[in-house]
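The complex appears here minus one protein chain, its other protein chains still in place.
== subunit A ==
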Amino acid sequence: MAVAGNDGDEGVDELTEMISATGLVKRYKNVEALRGLDLSVPEGKVLALLGPNGAGKTTAVRILATLIKPDEGTAVVAGRDVLNDAEGVRRSIGLSGQYAAVDEHLTGFENLEMVGRLYGLGGVASKARARELLERFDLSDAGDRPSKTYSGGMRRRLDLAGALVAAPPVLILDEPTTGLDPRSRQQMWEVIRELVGAGSTLLLTTQYLEEADKLADDIVVIDHGRQIARGTADELKSQTGGERIEVVLVDDGDRDAAVAVLGQVATGEVQSGDSERALTAAVTGGADSLSQVLAGFAAGGIAVLDIGLRRPTLDDVFLSLTGHATESDTDSDAGSAGGEGA
């Protein structure tokens, strides 16, 4: 079971931690990319590392994948220390980085076969595995074309296939769907669900609360290299006030009456929106709350211009946890995709 809300001291002892990191610090010239991050993923579970651009997600991933060394802190992956036994860690993980690590001059098949040989699988097994993975990732038809000709989604899938060549027990995926169109994203989600169904332990990073919600058992929200919240998607949503009903009234004279109706379902105080006529109420009952409010408005003769149930996004989580909106860092590519999450 997922760790319940808090830091996970209790209840996890009998589970094997496949990833556990303590006090990770990484400094670059001008920034502290990580400032004491702790992570733990029990065997067979999915942890989402959720944060805006520049939060430190990739830095954490690169440390766990032994691509860089932390300045402080330790991490153990599949029972092996990233500092003392980098090679052991590499044998146990499959990494799909933020930018697809495929050789564009090689075909999909050649890419996968090469990775197999570098894992030491030998020629016959590498070829067989390459064909199998191409099939599984819907790339068979394109398998003999240079990967330069692939679409973004295909490249991403090929990269993920590369991470799976040696069927590693731990998978680390850095923003696996950023920059993908909605259809490719859905496909990727399906693939990831299958992997988890087959028992892999997974750490995935994302900028989308929806994605973390769909895929992860447990979510760690980070900002500026620090954990700012941790829990299941539901816990996070309730921490942020969960879902909200947003109303725009026709007449601001109805305001007090509307606040009273909303107050019956709201979990906190009813808040003013952008204008005098806009109101927002945090709710937990979803569509039920909405129909209750609609009924109340009808009974009271309150006319609405617009009313809707809004599910929280990473931005909402951020706003409520930090008091500021997500501020995108440099990365323009991921930044432009950041809005389409929920």
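Remarks
We take it that a contact is a pair of C-beta atoms (placed from the backbone, for glycine too) under 8 Å apart; a residue touches a chain by one contact, two chains touch by 3 or more; residues count from 1.
One rule holds for everything that comes next: contacts and distances are computed from a predicted model.
Going by its UniProt record, the hidden chain of the complex is named "Transport permease protein" among "Tryptophan 7-halogenase", "Amino acid ABC transporter ATP-binding protein, PAAT family", "CcoQ/FixQ family Cbb3-type cytochrome c oxidase assembly chaperone" or "Transport permease protein".
Considering A:M18, A:L49, A:A78 or A:L95, the position touching the chain not shown turns out to be A:L95 (whole complex).
When the missing chain is restored to the complex, the residue among A:S20, A:N53, A:T66 or A:T232 that touches it is A:T66. The chain omitted from view is touched by exactly one of A:G162, A:P176, A:G296 or A:P312, namely A:G162.
Not every partner is drawn; the one left out touches subunit A at residues 65-69, 87, 90-91, 93, 95, 97, 99-103, 105-106, 110, 114-115, 117-120, 146, 159, 162.
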